[in-house]
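In this view, the complex is presented without one of its protein chains, the others remaining in place.
Chain nomenclature is as follows: A, B and C, assigned in order of appearance, with residue numbering initiated at 1 for each chain independently.
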Amino acid sequence: MTFTSLTGVIPPVCTPLTPDREVDVPSLLRLVDHLVAGGVHGLFVLGSSSEAAYLTDGQRRIVVESVTAHVGGQLPVLAGAIDMTTPRVLDHVASVTAAGADGVVVTAPFYARTHPAEMMCIRDSVHTKLPADVVLELAADGVVAGLKDSSGDLAAFRRVVTGARDGGVSGFSVLTGSELIVDSALAAGADGAVPGLGNVDPHGYVRLHGLCRSGDWDGARAEQERLCALFGLVTVGDPARMGPGSSALGAFKAALHLRGVIDCPVTAEPQVPLEQDEVARVGKYLAAAGLL
Amino acid sequence: MTFTSLTGVIPPVCTPLTPDREVDVPSLLRLVDHLVAGGVHGLFVLGSSSEAAYLTDGQRRIVVESVTAHVGGQLPVLAGAIDMTTPRVLDHVASVTAAGADGVVVTAPFYARTHPAEMMCIRDSVHTKLPADVVLELAADGVVAGLKDSSGDLAAFRRVVTGARDGGVSGFSVLTGSELIVDSALAAGADGAVPGLGNVDPHGYVRLHGLCRSGDWDGARAEQERLCALFGLVTVGDPARMGPGSSALGAFKAALHLRGVIDCPVTAEPQVPLEQDEVARVGKYLAAAGLL
Amino acid sequence: MTFTSLTGVIPPVCTPLTPDREVDVPSLLRLVDHLVAGGVHGLFVLGSSSEAAYLTDGQRRIVVESVTAHVGGQLPVLAGAIDMTTPRVLDHVASVTAAGADGVVVTAPFYARTHPAEMMCIRDSVHTKLPADVVLELAADGVVAGLKDSSGDLAAFRRVVTGARDGGVSGFSVLTGSELIVDSALAAGADGAVPGLGNVDPHGYVRLHGLCRSGDWDGARAEQERLCALFGLVTVGDPARMGPGSSALGAFKAALHLRGVIDCPVTAEPQVPLEQDEVARVGKYLAAAGLL
Partner (left out) sequence: MTFTSLTGVIPPVCTPLTPDREVDVPSLLRLVDHLVAGGVHGLFVLGSSSEAAYLTDGQRRIVVESVTAHVGGQLPVLAGAIDMTTPRVLDHVASVTAAGADGVVVTAPFYARTHPAEMMCIRDSVHTKLPADVVLELAADGVVAGLKDSSGDLAAFRRVVTGARDGGVSGFSVLTGSELIVDSALAAGADGAVPGLGNVDPHGYVRLHGLCRSGDWDGARAEQERLCALFGLVTVGDPARMGPGSSALGAFKAALHLRGVIDCPVTAEPQVPLEQDEVARVGKYLAAAGLL
């Protein structure tokens, strides 16, 4: 894989689980087929939306090996290396690379509030979510091949996009992790998007990407607004019973289950599962978006 | 003034001060002339960028009376009513209305972390920066005529824009307070912008607004990127010596002084003033943007 | 009043209101009598627990004038000067001093995240809630006569106490604003306490202070634990309906009403009032503490 392939729609792939919380490989491969059929340009396994933080080392290896073997090079497979600190992240980088990933997505260390200088020390590896100037320095040095920004702060995102372009950094991709402002990010110069909701409606995000690329901004806005409405499904979980992460991941998996893609909608423990009426509301969002 | 006039570029007007920190009325009126000559569509006095929080009640009254008398109804003049809590804000609402303001801009009470229900109680007055659903409810009830959002969160902003449109709320304006994503906000359906940097370059923001309205998104993006570069002037103040607010307001005023609009660049105390080399850097930003 | 009088129990005095939210002067004076009868060593009006942030300038003046006239110099009366920024705070300092306050309590400006240097500029007036070294510098210069710390961070509090003592700063009082760790603060060297709950049970805090002063730490701990249990009344308000501030102030006033001290338990708008069953739970706390 060359760096220039980090463009377009690259969904973070959910990790289907069995009722006893093991990786459900057949469902995972059906999900991959569903995304490929939707026209996505790459896959990103072991990200936050993949519940990677909840997966043991053994489960992570199964995910990467299964997916890379299944897609066989048809499209790039990136893998996350989420952990608390640099030494531990580097262990994961070695593991996912050995398991066949085409690229690695790492996050800035989150264990401690850290000084920028401390973050720079991990430059032996790829790396994301840093101040714009740090990112651009890493990009210029060829240390990182891209940035995925999920902060929703379009002004900061724009600073990286124009900084990379004006600084003549080549082969550096800037991707938005937001589901809700993909049109704005592409208009501002982003190379692509990594939308969690892309699991549920890959066709919609591929269509949105195409409309932006062809300069049809009115059409893009309409498609984006349809996807924004669909994204409301992440709020079905009762906030008195669960956190927003449990609600969102539970809703993505419920939607994939309702659409017949995966066998079982459970999320990893100790996340709180959705109740029946909440799943029913997910179904209404799917129907309203024309997906059932 | 009808509600429908809350569109276009409505800069928050800086408050020029004399060296002994009284309102410099002649400079204030020259600034108003500079903005009107730039083609702005309205004026917003006593906002954050006007240092309203640092002005005594007497100084606030002078500002509103001077500006409204000077513009004489040529374009709408909005006035802020910034204070800690509802009863005190209502006193300011009465004052600025008596002083001639065409509309009032209030903020959600910030004294205490407050429950949404407590914010709803101020519905006798206009009001901003609330959860999207609260804003839309106030809009539907005719309580508020518009929203200025400066959070930089375009996804939330979009929810208000589409919510107002789909809910059939008429006469409700949605304005962005960001300097950096005006093109994206207008593309998403905003009615206008309230950019602090519009003090320094009103012509630029009026041009940007026009390009967006005519659908020239490539031209808009280029103009927006020029303004984003100019906005770098807010960072000239040494963070070891001053807070970001002092740096930004000091830089706006230094720029207006360098451009010959106001007599004295001082900011209200206890904000820290810029030093000579920092002012020189403001000059370089102006030159790079073609404004000197 | 000399600075050395800032010791002992100095409750922040609640501001009783009439049903239509005007200052209820007769109830206010009965509350003052209740506190004086309890043996408190000073009074602090127009603090946070007095809902000062919700009182208009006119209401604030009534409070200070009524209380200072009533106590007639029997014990010191401090008055708060809460506002957003230095210029506005200085206006209040002038007002409360003119109205007869023996001392003024100011807060660090909270309108903007501010650089320490900007806070130092307000040294023409007394001032609280700053980094330990800034406080000690102000104390050494004679700018401030005391510090009230409500952060609950006993380690930081201790740094000020020992810093003032070791630095030979004389006439500087260090007071805790916490209801819950008065014994620990006095053991660590504090000069006194400013407990909001002291409105409800002044005798208890005066007793606690005496036990600490006499070195009876086991007795102090028992009294403190009784007051900690009583403090649970601040949680009676349903968090789904109101913020914690509304619950706490509503509970203090409900307790004063139930104890027959004030005529009407309403709080300033837009704070949410307690419901009947919540007031009943306040009564149970009072009964358990032996106060009904």
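Note that a residue touches a chain if its C-beta (ideal position, glycine included) is under 8 Å from a C-beta of that chain, and two chains touch if they have at least 3 such contacts.
Nothing here was measured: the structure is a model prediction, and the numbers come from that model.
Peer 1: If you put the missing chain back into the full complex, which of the shown chains would it touch?
Peer 2: Result for the missing chain's touching partners among shown chains: A, C.
Peer 1: Among A:C14, A:I82, A:V169 or A:I262, single out the residue that touches the unshown chain.
Peer 2: Touches the omitted chain: A:I82.
Peer 1: Which one touches the absent chain: A:I62, A:A155, A:A222 or A:A268?
Peer 2: A:A268
Peer 1: Tell me where the left-out chain touches chain C, residue by residue.
Peer 2: So the residues of chain C touching the missing chain come out as 152-155, 158-159, 162, 178, 180-181, 183-184, 187-189, 215, 217, 221, 225, 228.
Peer 1: Can you list, in ascending order, the chain A residues touching the missing chain?
Peer 2: 21, 53-57, 82-88, 91, 109, 111-115, 117-122, 241-246, 268-272
One rule holds in what follows: only the chains that are shown with their structure count from here on.
Peer 1: Mind checking the centre-to-centre distance between chain B and chain C? Centres are C-alpha means, answer in whole Å.
Peer 2: 37
Peer 1: State, to the nearest whole Å, the distance from the C-alpha centre of chain A to the C-alpha centre of chain C.
Peer 2: Measuring from centre to centre gives 50 Å for this pair.
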